[in-house]
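One protein chain is absent from this view; the other protein chains keep their places.
Lettered A and B in written order, each chain numbered from 1.
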Amino acid sequence: MQEASAQQVHQHAPPEGFIRKYVFSLDHKVIGKQYYALALVAVFMGMALSWLMRFHLIWPNSKIFGLELLSKVGAPGGVMTPEYYLSLMTMHGTLMVFFVLTNAPFAAFGNYFLPIQIGAEDMAFPRFNMMSFWTTFVAFVVLVLAFVIPDGPPISGWTAYAPLSAVGSDAGPGLGWGQNLWGISIAIFCVGSLLGSLNFIATTLDLRTKGMTLMRMPISTWAWFITSCISLLAFAVLLPACVLLILDRVAGTSFFIPAGLVVSDRLQPHAGGSPLLWQHLFWFFGHPEVYIAILPAMGIVSHVLIASIRRPLLSAKVIIYSMMSIGFLSYMVWGHHMFVSGMNPFSALMFSFPTLTITIPATIMTLIWLGSLYGAKIRITPASLFALGFISMFVSGGVSGFFLAQPSLDIVLHATYFVVGHFHMVMGVAAIFGVFAGTYFWFPKMTGRMMNEGLGKWHFWLTFAGTYCIFMPFHYLGLIGNVRRYSAFVDDFLVPLLPLHKFITIAAFVTGAAQFLFLINLIHSRFWGQEAPVNPWEATSLEWTVPSPPPFDNFGGKHPVVYHDAHQYGVKGSRGDYVMQDSPETVVPES
Amino acid sequence: MGKLFAVILTIIALVSAVPIVMHTWWMPQDISAHGHAIDEQMSETMAEAGFSFLAAQLLLAFFVWKFSNRKDDGKIRTFPGGAKGLVAAAFILVGTEMLALGVLGQKAWATVYFTPPAANALQVQAQAGQFAFYFRYPGADGKFGALHPDKIDEGNQNYFGLDPANDVEARDDIVTGELAVPVNREVHLMMHAKDVGHSFYVRELRIQQDFVPGLDLAVHFTAVKTGRYEIVCTQLCGLGHYNMKAYLNVMTQEDFDQWMKQKASEQ
Partner (left out) sequence: MSTQANTMTAAGKSGAAEAAKSGIWVGIAAITMSFAAFTSAIIVRQGSDASWQHLALPPVLYLTTLILLGSSVTLEMSRRGISALTAGSASGEGGEAAAGGLRWLGGTLGLGLLFVAGQYVAWQQLAAQGIFLATNPSSSFFYVLTAMHGLHVLGGLAALGYVLRKLAGARPALRRSAYEAVCVYWHFMGGLWVYLLLVMRMRL
């Protein structure tokens, strides 16, 4: 009976004491905010790293103030060494992909809003939920430790291709303990993500409130649900890959290291491994990871968009089915990262066709979003601007995929800035735009205060124009053949490109600086913002039926009953042009 | 505000397209026998991608211009044809577009990878190591000596780990730091990685291929224009990655024979 009574306490009384309330909290809302805070720290770190890298590319011999404090070896006298550039690049990629793009749109918002949107009091397994955040936090700490150890962060990139990442410190700086910490951190991160995904799936399947059929769930909930299915299978593959990599490094096994390698004049004591095995395992995770970042953003953007254009999407079902097919296809395309890696050239074609096929659901989604704008009443807010900006970015980042899906063009474009531009736009900027849209939209609910709208709009204009200024030129550079992951441009054909690089660097500084507007807005509004009503955007889903911020058990011990699907807009409702999901009134079409 | 968004987006879309249309920054000239297929595929894809990009961005701008902050208190209207029309359009238009790209692109890919090298192709072995390329020609006997990783000794310029003392075939092998090839003759390049992964990329040659440790890979190509072109490494290989390069020297047959003779005497 103890179990049951403990359960009851958990259901009806909030925990006491700072530690249980804010640190080791079981409340999905606190955990969601913790994920958000972690992503916020990681994104500003990642951005600072990109500033340092962009600075070094343009002024390779200039001192960077304070950099020597970060690493005496990496920046003697404050001037960055080429290898330290690679260290920072690795950390930038790892922080952004894992701790920002996986955490913010999926874990942070998903944790906070998925249970509320389906009418649940909490996640299915609150203890697992708490564990999944704190595991992720430990992963973050382990990764950041690489900055302070003498070896420094690894230089093998976020993809950690073996054998560079596997043979140890013979291969270069950061490849001793730095790379070990990287592997351990990612392995721990996998565990955290698996726990989180398990929780999301079980919660969606079992904790929906009365009347909340699957098709009545908001698109955002669908997106988190589909993403958790993808993430469950993707991280389940990355985890064993990391285990094998760590064993190769510390236990002398040869999973990824073939015989006869001479690194730094030393014949390596390994035999029989396969470097391509790492690439296969990594990209089997790596490509779905792109969708782990972008699908939640698609869901959030759809959710925000619908409330902002005051009409349902032309078809929510089509969006949901498109997301499902993208998720499904994402497991059949990993090989397109390996067209020129020595994989069987016939299999290149087998990976090319499903990759091109992904264009179809992606186009369908874009057309549905665009078509839904027709004849709508678009309300321009920072949230809706970022949602519209997302569509633009998704298109821009998506069309460059036409090129990279084709092995013949990949011969020219592989490992150039074209690829960097492509994935930064589609999985970096677009996904972050989804996070911004979600933040401006849900901040009132999460904190009980409104964000400053003027500041938010300035943030949007600068970020929107700025990111285009940064990443569009990346594509041009790639067409010329500008190789990525170069810490300096010494080749004859690269030197003339420096002016374009300078333009990009300046754009990166301005765009980065604009993010402080967001940070200021976030902090200022949290404490001094205007008080938020229950439903500031006149939105229909369940999170807008509870107080801002929601109480500990979300619905005050009651179980909401749902009568409609989540997006009843553009109708004659008792309160205006919308009908709440839990309102029993019949929906009367507007005309 | 919506109108401002529309204006900014339109400007971004149009300005982005200008360098593409003007070929301000574009692929360098093609010096390979197979490259025109790739270049055509690139133009084809660029046309389709460019059209999709402009159409979507301008449509987005137009709709936001027209339907944001409407004062007319008008009714919500639905896009003619609704979701069904759009889905059908996406399937038909994009589906055929992608199928066409996929099928056409296959041809360009096939010319590089599905044709075997000619029997009389010039045999060259390329070795990539941190952070230099070396090339090896089989010499007069037409045979490469075996590799012995334990014999690699850069101080003595034994970059490949040859064993001329015991291995007759290795004695006349010619090792160089640049890749010299005769114009209009097929080259069969066998790729060997000494330590970690690297890549062989010559922009003008439209060839990029990874060196994978433990894997015997090969590419073949024919250069049709003489000149010196940069070979760069495109697979992250360590701290000197940015500086890892060599030159491809495409010469006339006479120059090449001359060069070969001279190199043979230097060994």
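The rule is simple: contacts are C-beta pairs under 8 Å (C-beta built on N, C-alpha and C of every residue); 3 or more make two chains touch, one makes a residue touch a chain.
Computed from a predicted model, the values in this text were never measured in an experiment.
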*Can you list the shown chains that the hidden chain touches?*
A
*Which listed residue (A:V41, A:I149 or A:V243) would be found touching the missing chain in the intact complex?*
A:V243
*Using the touch definition up top, pick the residue from A:L69, A:A251 or A:V495 that touches the left-out chain.*
A:A251
*Which residue among A:V30, A:A107, A:L181 or A:L198 touches the omitted chain?*
A:L198
*Just the residue numbers, please: which parts of subunit A touch the chain that's not shown?*
1-4, 7-8, 120, 124-125, 194, 197-199, 201-203, 205-208, 232-233, 235-237, 239-241, 243-244, 247, 251-255, 271-274, 276-277, 280-281, 284, 559
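Everything that follows uses one rule, which is that only the chains that are shown with their structure count from here on.
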*Euclidean distance of C-alpha centroids - subunit A vs subunit B, Å*: 29
*Sort out for me which residues of subunit B touch subunit A in the complex.*
1-2, 4-5, 8-9, 12, 16, 19-20, 24-28, 37-38, 41-42, 45-46, 48-50, 52-53, 56-57, 59-60, 63-64, 67-70, 74-79, 82-83, 86-87, 89-91, 94-95, 98-99, 101-102, 105-109, 112-114, 129-130, 147, 149-150, 152, 154, 161, 193-197, 199, 201, 203, 206-210, 212-215, 217, 230, 232-243, 245
*Across the complex, what residues on subunit A touch subunit B?*
81-83, 86, 155-157, 161, 163-164, 167, 171-173, 257-265, 267, 273-276, 309-311, 314-315, 318, 340-342, 345, 348-349, 352-353, 356-357, 359-360, 363-364, 366-368, 370-380, 385, 388, 391-392, 395-396, 399-400, 402-403, 405-412, 414-416, 457, 461, 464-465, 468, 472, 476-477, 479-481, 483-493, 500, 570, 590-591
